[in-house]
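What follows is a single structure, written as structure tokens, with notes after it.
Every protein chain of the complex appears in place save one, which is left out.
And now, chain A:
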Amino acid sequence: MGEMEQLRKEAESLKDQITAARKAVADATLPDTVSSTAVVGRVQLKTRKTLRGHLAKIYAMHWATDAKLCVSASQDGKLIVWDTLTTNKVNAIPLKSSWVMTCAYAPSGNMVACGGLDNMCSIYNLKGKDGNVKVMRELAAHTGYLSCCRFLSDSEIITSSGDCTCLLWDIETGTQKTTFAGHLGDCMSLAVPGDFKTFVSGACDFTAKLWDIRDSNCTHTFSGHESDVNAIAFFPNGNAVITGSDDATCKLFDLRSDQELITYQDSSIMCGVTSIAPSLSGRLILAGYDDFNVNIWDSLKAERVGVLAGHDNRVSCIGVSTDGMACCTGSWDSFLPSFSFKGQDNVMRLCKQNKQQYL
């Protein structure tokens, strides 16, 4: 018992040292420093395309790196690859398990992956020899649902799961290579930066963690949220992480000074954030909420500069294309039972800026 007490004391003192170190460098606040930066005016995005075809709630979407194709997953048991400019469906992949919660597009464009309540990550080869899309690998090792997956390359993929861990897989052999354990609650989402050397995960223990892929260590833990962290993304310069949580706020955590810089919140917003994505310059942050809206935040001044209202149900996923041109949202829009096909599909909307005025 004496040893436990000692260890606990040591842990406490380390925590204090970290807090002190963070305080020491907290010599400025983001609001003060950006007070002279130009204001972003109202941002109005208009729906340009509507992607119809799913029959049930859309849970996830992910853009391909060519900024034209994207993949979406819905609990009607389908993974659809869309050519968003023409709104044609390039592939409609039937899934073994319809309880899908996430999907991802490989940076090369050769593969897509998905997973969900089946605890597995299934990888599909889009460029098969005979033109058919087949399951390439089924990565099974998680003991909880698959909440998110992201490709590092055609050979590696990272998955996060309800079993509180993230795994790095070797796709070729279908085996897990590294386990990233440390979260105390279900891992809900993950994001990979441009250099593919680290990744961040957000979890139901109210924290976000930054992991080094090579060493499998958690190098930063960011707390501050008061509820589950549902969505996470990297700020485009790779030095900060933005998170969205059930506590109705989004936060920006800086990696270099190891602390929270700003919170995006408004007293009129009382529902959780489900998804988050920054614009190309990082100046705008688009966040999807449970109240069926997407709010657009000015990331530096923490002001709301726009709203996308057009869904009839909770916005479940959002993504900004790699060239920053468009943002795509998917939602749980009016799901109707299968015996009535009229009209109301579950839609994905592609929105783009029409005219921008800012000071």
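Just so it is clear, a residue touches a chain if its C-beta (ideal position, glycine included) is under 8 Å from a C-beta of that chain, and two chains touch if they have at least 3 such contacts; residues count from 1.
Heads up, the rule we're going with is that contacts and distances are computed from a predicted model.
Choosing from "dolichyl-diphosphooligosaccharide--protein glycotransferase", "Signal peptidase complex subunit 2", "Regulator of G-protein signaling 11" or "CSEN protein", the protein name stored in UniProt for the chain missing from the display reads "Regulator of G-protein signaling 11".
Take chain A: the residues that touch the chain left off the picture are 17, 20-22, 24-30, 32-37, 40, 43, 45-55, 67-68, 76, 78, 85-89, 92, 152-156, 170, 172-173, 194-196, 214, 235-237, 239-240, 254, 256-259, 261, 279-284, 299-300, 309-312, 320, 323-327, 341-344, 347, 349-350, 352-354, 356, 358.
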